[in-house]
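All protein chains but one are shown in place.
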C-alpha cells in the first residue's frame, strides 16, 4: 500500500504525530465513557485557553454532523439558513442540514463568489417576510472558503453586524479553521467571538486527526440541550477519550497551527512555481491550503496520465489541497508536471 | 492517569493491540477518502469471509447510529419497531431511533424478560390493524441482551419464522456480537442470516476498537440507498481507513473472537467466585460478559467505599461488564471484595 | 343514506346548525386568504373573550395536528413528553407526535388510570437524568380523558404546580373541552390558564364543526414562530374563513357549551337507565359524554345483532359516545336494547 502522495484532498492525509501520540497515551487503562474522562476535560480546557473564553465545547465525529447539528441548534424546522452557493453544507452534504433540522431550508445567495457579503445576507433576509417562506435565522460562512479564500476580520465583523441587526445568528464552518488562523496570523478569538461569531465548527480531521470535530458555543446559553442533541443524533462517542485526546495533542503542542501553516505554505509554493506559466490561471487567490487551476482539458488529461488525481467540481478547474503531511518535494514534482503538461 | 481497572462498562476499555496495530499500518501515506481506500475494501471482504456470504457492509461511528440507521432503512416514518422493554434502543438512545426514522415508534413488549419471544412479537404485531396505530415493520433483538443473556439459535430461528409470517424484518443489535459468538460457539453465519436475521449491527467499539460499528445487510436489495443514508446522517467518515483498518486487525487475526471469549470468561470467573455467597443473587444467568448482582444496599455501599464503580439501572442490581482487557487478578479482587462486603 | 343514529363515536355527527349558519354567512363574496379575513379575526377575539385573556389563537385542521404541533412547539427533538398510557397521542395518532417533533419520545406513565397524577409526572421526570434518555419537557393531559373522566380544577392545579417545580410545560388535549366545561360548570379560564395550563387544543370537530381545532397559547412568548410551524406542517388553510367562521357561530351563540352539555346529558341518561342491571358494570365514572360498559361477550354480540355499532378498544368494554346531535329517544332505544340483551 505504498502510494505516491496525492493532493486531491486534505482528507487523504493520515494522523499527525502529535495526535497519534496523544491517542497512544490515552490508550492506557480503564477510563470512564461518554466524556466523563480526564482527556475530554483537558481537551475542552485547551480550547477555552486557546480561544481565551469560557465557551462550551462538544466533540463529534465528522464535519457533516458538526455543521448540521450546530445549524439545527440555531434554527427551528421552519427557519432558513443563509449561505454562499459554494457552501459545503449546500453542495456536498447530501441534505444533511435539512435532515438534522427536520426541514430548515438553505438559502443560497445569488453570487458568483464563495465569500458571502453583508448585502447578500440582507437581500435574502429581507426579500420575504410572509409565512410562506422559511424565516431566516442563521448565516453560515466557511473560513477559509471552499475556494481557498479568506474572510478578513473586517469582513467577518461586517457580516456579524448585519446578522445582529437582522436578528440572525452567525455560524462558522471551520473545517480548515487552523489554515485560516495561520494565514491571517490572528488569534482564534479575534476570528470568532471577538468578531461576532456565535458558533464555530473547528475541524480536527483535516487538521491531522483520524476523526473528530469540535463545536464551540461562545454564548453558553445557545448550547442548552446540545449534549442531548448530539446523543440523539448518534454523535456521542462511548470511548470519547479517543476523540478528545488527539485535540490535546494538537492544541497543547501547537501542532494545530503548524499543520495549518504547512498546508498553506505548500499551496503558495505551488502557486509561485506555476503562476507565470502561459495558458494557466489561478481561479481564486491562493490564501490558504487550496489552489484552483484553470487550464485546458488537454493539460488536465496529461496530468492524469502522469498519475495525478484531482477534482474539477468547482467551475471545471483542477483543485489541489495540501494537508499537514504534504511533501514539498512532491509539491515540486506536481509543479514541474503542470509546467511540462502546459508546454 | 493511572487508574485501577473498573468493570462498570465495557466502554471503559481502550483499543486492543490488533486494532491498534492495524491503525498504525493504515496511518501511512496518502489514501483516498470516504471508503475508496484498500483498507475499507479489505475490511468489508473480511466480513464477507467471516459470515460466508456476499453481504453489503457499511462502517459507521457508533452503536446509536448503527442501530438507528438500520431500523430507519427497514421502516417508513409511519411504521413501528417491536422490541424488548430492556432494549438499548428503547431505554438508552435518547430517542435516536425515532429521530433517524422521523417518527417510527418503538413498541416495547409487555414482558419482564430481556429476551423477546415469538408470542411477544405476534401480540404486538397483530393487536392493532387500523391506521391510527403505526404499522409494525421490524423486530429488533439484542444478542447478547442488555442483561447478558443469549438467544439460542433455535430461539432466533423461531423469531425469524414469526417475522416472516407477519411480514416483519429482523434486526439484530450486536453491540457485543463477538461475545455471543464466543459463548454459543457457533459461526457468525449460523447466528445471523442462516437463522433469518436480515440486518446485523456488529459492535466494534466494545470489541476493542476506538470507535466504529459495522452494519451488515444479508439481503443486498435492502441496502439500496444506505450509502446515501449514512452520508446524510453524518456517519460517513472522510478518513474511512481509520474506521475500517481496525476491523482488518480484529477479524483477520481472530482477535474479535478471542476478545469476546475473554470478557465472557471473566464474567464466569466472577460468577463462580460468588455464586454460593449467602445474601447474593445473580439476577440473570451469566451467559456472556455481564454479571448482574442482587444484594443489599449495604453491600453496594461497602463496595463503593472500596472504590468499585458500577451501575444499578437495571432492576437495582449491580452490573459488572468485562471487556477484552479485563485483568483476571482484578476480577479476583472484585470477587474478594464482594464476598467481604457481604459477610 | 338515511341511517339510524349510532353512538360509536362523536365523529359520526355532522355540523351543528350554528356552525353551519356561520359557514353560510362566510360564504359570501371575495375575502382575503390565509387568515387575513374578518371572520378569522372575529373568531380569535371570541376565544379571547371566552377565556378572558389575551391569548394567541391558531386554527388548524384536526386534532392529530393540533396536539402534535403544540407538543412540538414545547419540545426539541431530544425532549420527551409525559402522558397517560391511555392518552390519544400515545395510542391513536400513528406516531404523529414523534413525526411532527422529529423524535420527541412519549413517556407513558405506569398507571392503570387515564388520569395522570402529580406523582406519575414526578416519577417519570426524575427517574433518569442522564443524556441517554430524552429530557422531559412537557406533560400532556386529556380533559375529559379518553375514558370520559374529568380532572377537577384542584387536580389540574396540582399537576401544573408539579410541572412548574420540575421545569415542565403543561399541555391540555381538549378535543372534548366543551364537554369538560359543561360537566364541571367552571369557566374556560378556570380550567386552563388560571390552573396553570400553558397550551390548550380546543376541539371543534367533536363540538359540532365539519373540521377544525383551535390552539390557544396563554403565554404569547411560547407561540413565537407557531404561524410558520403551522404553514410548514400543512396546517394553514388558504380559505381560512371556513375554519374560523364556524367558531364564531359556536362561540358567540353559546352553542359550544350547549352542545357539550347535551352530549353529557345523554351519557348520563344512558347510565341512569342501565346502572342497576345485573351483569353490567360501568368501567369508569360517567362524567362527560362517554360511557364504557363492561358486559359479557354474549351481550355485545346481541347488541351488534340488533344493529348497534361500538368499539371495545379500551379494556374490552363497549364505548358509547354522545355528540351534540344525540337523539334522546335513540339513547332510550339503546338503553332498552342493553337491558334486553342482558336479560
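Labels A, B and C are assigned to the chains in the order they are written; within every chain, residues are numbered from 1.
In the analysis below, a residue touches a chain if its C-beta (ideal position, glycine included) is under 8 Å from a C-beta of that chain, and two chains touch if they have at least 3 such contacts.
Since we're looking at a predicted model, the values are computed, not measured.
Chemist: What chains on display are touched by the one that is not shown?
Modeler: Looking at the entire complex, the absent chain's contacts are A, B, C.
Chemist: Which of these touches the unseen chain: B:12, B:39, B:61 or B:78?
Modeler: In the complete complex, the chain left out is touched by residue B:78.
Chemist: Using the definition of touch stated at the top, determine which of A:80, A:162 or A:342 touches the missing chain.
Modeler: A:80
Chemist: Thinking of the whole complex, not just what is shown, which of B:229, B:269 or B:319 touches the missing chain?
Modeler: The single option touching the absent chain is B:229.
Chemist: Hey, which of C:13, C:216 or C:299 is the one touching the hidden chain?
Modeler: C:13
Chemist: In the complete complex, the non-displayed chain touches which residues of subunit C?
Modeler: Where subunit C meets the chain not shown: residues 1-3, 5-6, 8-9, 11-15, 20, 23, 26-34, 38-39, 60-65, 68-69, 93-96, 99-100, 102, 205-206, 210-211, 228, 231-239, 241-243, 325.
Chemist: What residues on subunit A make contact with the chain left out of this view?
Modeler: Residues in contact with the chain left out: 77-78, 80, 91-96, 98-99, 102-105, 131-134.
Chemist: Considering the whole complex rather than only what is displayed, give the residues of subunit B touching the chain that is not shown.
Modeler: Residues of subunit B in touch with the missing chain: 34, 76-79, 102-103, 131-132, 134-135, 225, 227-229, 231-232, 236.
The criterion applied here is as follows: only the chains that are shown with their structure count from here on.
Chemist: By CA centroids, point me to the most central chain in this structure.
Modeler: Measuring from the global C-alpha mean, the nearest chain centre belongs to B.
Chemist: Using CA atom averages as chain centres, what separation in Å is found between subunit A and subunit B?
Modeler: 34
Chemist: Measure off the straight-line distance from the CA centroid of subunit B to the CA centroid of subunit C, and report it in whole Å.
Modeler: Their C-alpha centroids are separated by 42 Å.
Chemist: Report the inter-centroid distance (CA atoms only) between subunit A and subunit C in whole Å.
Modeler: Result: the chain centres lie 50 Å from each other.
Chemist: Indicate the residues of subunit B shared as contacts by at least two other chains.
Modeler: In subunit B, residues 93-96, 99, 102 touch at least two other chains, as defined above.
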